[in-house]
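Here the complex is missing a single protein chain, while all its other protein chains stay put.
In this document, chain identifiers A and B correspond to the written order of the chains, with residue numbering beginning at 1 in each.
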Amino acid sequence: MEGMNVRLISGRTAVQGQNLDSKLTEKYFGEVARCDMNGNDMEKLGVAKEDTVKVTTAYGAVIVKAKQDDGNPEGMVFIPMGPWCNAVISGDTHGAGMPSFKGVDATVEKTAEAVLPVKELMRTYMG
Amino acid sequence: MADELLIRNGVVYDPINGVKGEKKDICIRDGKVVDSVTNPKVIDAEGRVVMPGGVDIHSHIAGGKVNAGRIMRPEDERKGVEPKTKVCRAQSGYSVPNTFATGYRYARMGYTFVMEAAMPPLAARHTHEEMVDIPILDNAAMPLIDNNWMTMEYVKSGDTDLLAAYIAWMMKATKGYAVKVVNPGGTEAWGWGKNCNLNDTVPYFDVTPAEIIKGLAEANEKFEMPHSIHVHGNMLGHPGNYEMTKDTYDVVKGIKPYRDRPTMHATHTQFHSYGGTTWGNFESKADAIADYINENDHMSIDLGSVILGDTTTMTADGPMEYSLYQITGRKWTNHDVELETGTGITPFLYSGKVSVHTIQWAIGQELALLVKDPWKVALTTDHPNAGPFIGYPIIISHLMSKKRRDESAEAMHKAIFDRAALPSIDREYDLNEIAIITRGMTAKTLGLHEHGKGHLGVGADADVAIYDMSPEERDAGKIQKAFLNTKYTIKGGQIVVKDGEVVATPPGRTIFVTPECDDKLTDEMLVTLKDKFAKYYSVTFNNYPVQDAYLPNPYEIKAPWRSS
Partner (left out) sequence: MVEVTDVVCSLCGCVCDDIVLEVENNEIVKVKKGACSVGKAKLLGHERIKSPAIRENGELRECSYDEAIKKAAEILYKSRRSLLYGWSSTVCEAHKVGVELTEDLGAVMDNTASVCHGPSVLAINDVGLPSCTLGEVKNRADLIIYWGANPAQAHANHMKRYSYVSKGYWTEEGKKGKKMVVVDVRKTMTAKMADVFVQIKQGKDYQVFSALRAILRGHEDVVPDEVGGVPKEQLLEVANMVKESKFVMTFFGMGVTHTGARHNNIVNAIQFTRAAHLHTKASIMPLRGHYNVAGINQVCTWETGFPFAIDMSRGYAWYNPGEQSATDLLYRGDCDAAMIIASDPGAHFPGESLKHLAKIPVIQIDPYANPTTEFADVVIPAAVSGIEAEGNVYRMDNVPIRLRKILDTDYLPDEEILQRILTEIRAMREKEGE
């Protein structure tokens, strides 16, 4: 199906915090390269847990794994703060010093593409 | 080779040693004043005024509230910027200068010791971290011990010895110098948004501020403490507070100090000498306060004299700052500290066009001029509350010149002529009296004269200020200029300022007092204190005391328990 228009936010999680100093591990990868969505939104997109989704903003696109969290209202998705979320965040602070890490207009769609491991993700910024 | 210096032919004002403007040589070896030198570097001070390094008895220069003031006021930081030099670090700030600027600017005025006026015990490490970063100046800090739950409980139960044991422990834990009192009871009440008068009962603690002050004064005198309790009383800054101020002084009357010094130092007295009942009929009562000081010998005061212009007010008196912020509607920071004290900060503009500010401006100077004995008075602006320390030379020039005062008064609000006494006072300070209120009295009142500060007798620290003025100078403008930037400032025998420029930045020492208390008493007190830590503090007992690492250049003064 077509991509769904959503608002993207990010934030800390406990497991993300536990692996702040071990960001190159599988545990961090599993926790942070994911996207929490309301179950209804997942249904609309036809994605199940562990399926990959592509999140696209005006500033880039990133592949993450879908995870259900009904604490999220419909139309909003949450990616834990970290490299994957930041792949689609603007560097422009509009003179305020703070990028817009939350409340970014995005589209989410189901994809067959795989999630990039962190080192490969970093490499996309090079050259 | 010994490091020797000879200051030749200066006109020396050394009031502690009774030297009143005598042409005299000062000999220095290895950082101390000595009788004679053999092969010295010579400074020609012919015809210039020479004084011991200045000793500031009360100034907010380091710690949590000063830094909160800086964070809140980038506009103030932008005022005082000066680029780094080969010798100096970069400078910022006017009323709340960065630590480097604080050291340089004081040294350029000839000061070599500054007492940080209020150290919240829980944040003592912060005060020390900043003091280490203030170059040149020797320093010390007074921990707040009056709104502390431990203090109030011992005052209530009447256990003065246990209160003394608590003071001893806190002084050691904070590496502090003297007992500081700020709005006793009132700051605790501020934890609930309330405040206290001198004889109100502190909510939940069933003691009065008067009882707290008396208890602390008695406990303080259990030791050979170099300084008395240092008191910022209740209802600072309120119209009509002068009666309460006198009542506060009465509280400690009759308590015998351990040595020849006052039983209480009342700080920034300008803010406590107000008549009237509202801001509308606000008037000076400096005369009533001066009369009290003249008639009694158990008190010393400092001025808290106003410098016109914008400044940043800051104090542990949280409710006072809240009242001030309610008046101005400007920025306001508050920081209450668990079980101990508080903090309030708000910017303030003293304007010579406003009647109240004009009268405040007059009161500080009136106190200096109406108190007959300068040994009872210290020059302060309660930096930065009544104005930044950089304004001291302005006050000096006013105290020394009736003409200057009259000129200033003419340009200010006319209220100064009918609600203040300053225009009718003819007295002019001489340089000896200026030396007393900026070094002699302050060193003696703090007990630092016994540790080499505030005088130039043999054995004293070789801290010397040489001002580029003749003792006959009467031009107020020239006096002000001379006191702003010395010809030379010498700190511990080293030239740190030459021709108004900082030329060396040795680190200062931190002076602290260790009251000695017997173990049995301490152990009994610790049972109660450890219970407070277990239940109410947010840090552990073992992580609380300031570690030695925070005082790289310590100087300890022991205060033995008095046997009788």
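Methods note: a contact is a pair of C-beta atoms (placed from the backbone, for glycine too) under 8 Å apart; a residue touches a chain by one contact, two chains touch by 3 or more.
Everything quoted here is computed from the prediction, not taken from an experiment.
**Q** Which chains here would be touched by the one that got left out?
**A** A, B
**Q** Per the definition of touch given earlier, which of B:Ser59, B:Thr99, B:Asn139 or B:Gln365 contacts the omitted chain?
**A** Only one of B:Ser59, B:Thr99, B:Asn139 or B:Gln365 touches the chain omitted from view, namely B:Thr99.
**Q** Just to verify: which one of B:Asp291, B:Glu338 or B:Asp475 makes contact with the chain not shown?
**A** Of the listed residues, the one touching the omitted chain is B:Glu338.
**Q** By the contact criterion defined above, which parts of chain B meet the unshown chain? Give residue numbers in ascending order.
**A** Listed in rising order, the touching residues are 62, 64, 66-68, 70-74, 77-78, 81-84, 89-93, 97-100, 122-123, 125-126, 129-130, 133, 149, 191-193, 204, 322, 331-339, 342, 345-346, 535-540, 542-543, 547, 549-550.
**Q** I need the residue numbers on chain A that touch the omitted chain, in ascending order.
**A** Counting over the whole complex, chain A touches the hidden chain at residues 7, 9-14, 17-25, 59-60, 69-73, 76, 78, 81-83, 86-103, 118-119, 121-127.
One rule holds in what follows: only the chains that are shown with their structure count from here on.
**Q** For chain A and chain B, what's the span in angstrom between their mean Cα positions?
**A** Distance between chain centres, rounded to whole Å: 56 Å.
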